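Worksheet: the structure to be examined is printed underneath.
The complex is shown incomplete by one protein chain, all other protein chains being positioned as in the whole.
A and B label the chains in the order they appear, each numbered from 1.
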Amino acid sequence: MKKRRNLILTLAALILFGGFLYYAQHTFNPYILRILNLCAVFTIFAVTFNLIFGYTGQFSLGHAGFAAVGAYVAALLTMSAAQKSANFFLKPIISPLANVEIPFLPALLLAGLFASVVGSLVAWPALRLRGDYLAIATLGFSEIIRILLVNLQPITNGALGLKGIPSYTNLYWSWGAALVCIFIIKSLINTSYGRAMSAIRDDEVAAEALGVSLFKHKMMAFAVSAFFVGVAGALMANLISTIDPKVFLFFLTYQIVGITVMGGMGSLTGSTIAAILYTVFLEALRPIESPFTIGPLNIPGIPGMRMVLFSILLLTVILFYRRGLMGTNEFSWDWLIGLFHRKDTALAAPTGGAEK
Amino acid sequence: MTFDQLLQNLANGISLGALYALIAIGYTMVYGILRLINFAHGDIVMIGAYAAFYGVAMFILPWWISFPLAILLTTGLGMIIERVAYRPLREYPRINLFTSAVAVSFLLENLANVIFGGRPKAFERPAFMNEMITIGNTQVVSYTPFIIITAVVLFGGLLYIVNRTKVGMAMRALSKDIEATGLMGINTDRIILFSFMLGSALAAAGGILWATKFPQINPWMGVMPGLKAFIAAVLGGIGNITGAVIGGFLLGLTEIMVVAFFPSLSGYRDAFAYTILILLLLFRPTGIMGEMQAEKV
Partner (left out) sequence: MSLLKLDSLTKQFGGLTAVKEFSTGLEAGELCALIGPNGSGKTTIFNLITGIYTPTSGTVTFNGQDITGWRPDRITACGIARTFQNIRLFKGLNVLENVVVGKHLRLKSDPFSATFHLPNYRREDEAMFAEGLELLDSLGLSRLAYEAPTSLPYGEQRKLEIARALATDPKLLLLDEPAAGMSPTDSEELMVFITHILKTYKLTILLIEHQMRVVMGICPRIIAIDHGETIAEGTPEYIQNHPKVIEAYLGVADYA
């Protein structure tokens, strides 16, 4: 029974992964933990972008805005009254928000819910547009959200941002959320609704002529995506503990697009791998921005150099691996086992030759 | 608001609009032909400003050598970008082209950050641009008329090229149908390169003029003007050069005038552009000058 075997393998992998998270959470230093948490956050960003663009074909550039909504909602809900009053010294925070403080899980869910509502509100008018026009409109909405964050001082503390957000995010939360997100999006794609979304991506006119409601399915993709983007934003806020509107400039969206394209449009595996590679790569290059010595040479650090290298890498991938790392392929146990079988035969061949 | 203040705001709005328009032309030409939102275009603006800055500050060239030289260099860069980052991807899904533009944009900004440094530099205006001109009770600094006049001259030149020359005709043909134009024996690669050349030259000029108006330059200075100019291009009907010019002026004037009349909204200034954009897209998706294109079923 292949199905049974795969289920067992998946469970075993999950347990192993859980064990790793437990080990990591208790032994790794905060710096490494932060990177691992960011990996999960960017995985969610990339996977959700893939649902909207890679699977449903809607070119949306609203991710930064949805993430901002989630981040601010979670931050304001988890900060203590004292922290809030310390933050809002220019203009006091409005009354009901000042004293609210709730645990992390409901804050995460509310962050997702809010982002999902905002995402749907954005999508509702914007979905009448197609292709590039949708991209510009959603980018516009995302920037409007950011400008609102700057200006709604009594709620968001404006350009100063929020400091001292409790660092609730740990590996269980971040990777837990990432796994749930991947699982739900993967399952959704494999349903009749998911096929309808792919049909819309391939040909809107034909899909609609086959009775697929464009609005309903695009909306579904937006709402689900925005929910998880909001959760990811919340995880990010409670990880880096300081947020301000600048964090959510459309650069963030561009990065997410870059990661997803690098991983392969239409491959969740690709999105995950690319998100992890991106985060780790960016951190691994940090040393070149601080002074270092090679033998007798004292090389001064070059601030900004790692983003240069990242851009070159992104450009290289786009120019030479045009389908991204994974294309539209997904990881599966069958594929992995098949890989080993092929290796076995490949290894066996030379030995056979030697015996002759 | 007094009449003089109104005039002052008007001058301010028109000069800002001229800058948006100059940059918007490059967006609209490239989009018209390749259907590519060339997000690296804003960074061309930045490179133009830096090139002019270093010409004057480092090589001690007079402005009338430094500025044209800067435009020349930046134009070359724009053409290299087309050749290296866009041409190989023309046959692929457009998301690749778009991502390539994003990657080029990242690269230019961060290279500028590494090479020129992240700290803003003070751009020194040529002396003649600092004169105070007084007309009646209205005062403007001479860079404002300089910007407007230069922009108008450049628009004239561009319209001449596009409407009266063979290359211009080929460009217009290309934006209707690349393949058919190619079949007519026109070297499409060269015409596309030429469009990038024109667009980059205007963007570089826009960048230098931008720096004379807002004399602080930094590696990210092109991002916002770029985005606004793109919106201006969409407002005018993307793909339409006259539309881009109209859209640029409209956007510049609106931004200045709304803040002039409603100072309390100044914090939302950047949001106007997006709001106008979204409203326009919803009610007249093809922009002011664009033609309706129905999909063939």
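One rule holds for everything that comes next: a residue touches a chain if its C-beta (ideal position, glycine included) is under 8 Å from a C-beta of that chain, and two chains touch if they have at least 3 such contacts.
What you see is a predicted model; the values in this text were computed from it and never measured.
**Q** Out of A:24, A:188 or A:312, which is the one that touches the chain we can't see?
**A** Residue touching the chain left out of view: A:188.
**Q** Even though one chain is hidden, which residues of chain A still touch it in the full complex?
**A** Chain A touches the missing chain through residues 184, 187-188, 191-193, 195-196, 198-199, 201-203, 205-214, 220, 266, 328.
Simple rule for what comes next: only the chains that are shown with their structure count from here on.
**Q** For chain A versus chain B, what separation do you get between their C-alpha means, in angstrom?
**A** 32
**Q** Can you list the chain A residues touching chain B in their complex?
**A** 53, 59, 125-126, 128-129, 132-133, 135-137, 140-141, 143-144, 147-148, 150-151, 205, 250, 254, 257-258, 261, 265, 302-305, 307-308, 310-312, 314-315, 318-319, 322
**Q** Residues of chain B touching chain A in their complex?
**A** On the chain B side, the touching residues are 31, 35, 37, 39, 85, 88-89, 92-93, 95-96, 98-100, 102-107, 109-111, 113-114, 118, 227, 230-231, 234, 267-268, 270-271, 273-275, 277-278, 281-282, 285, 295, 297.
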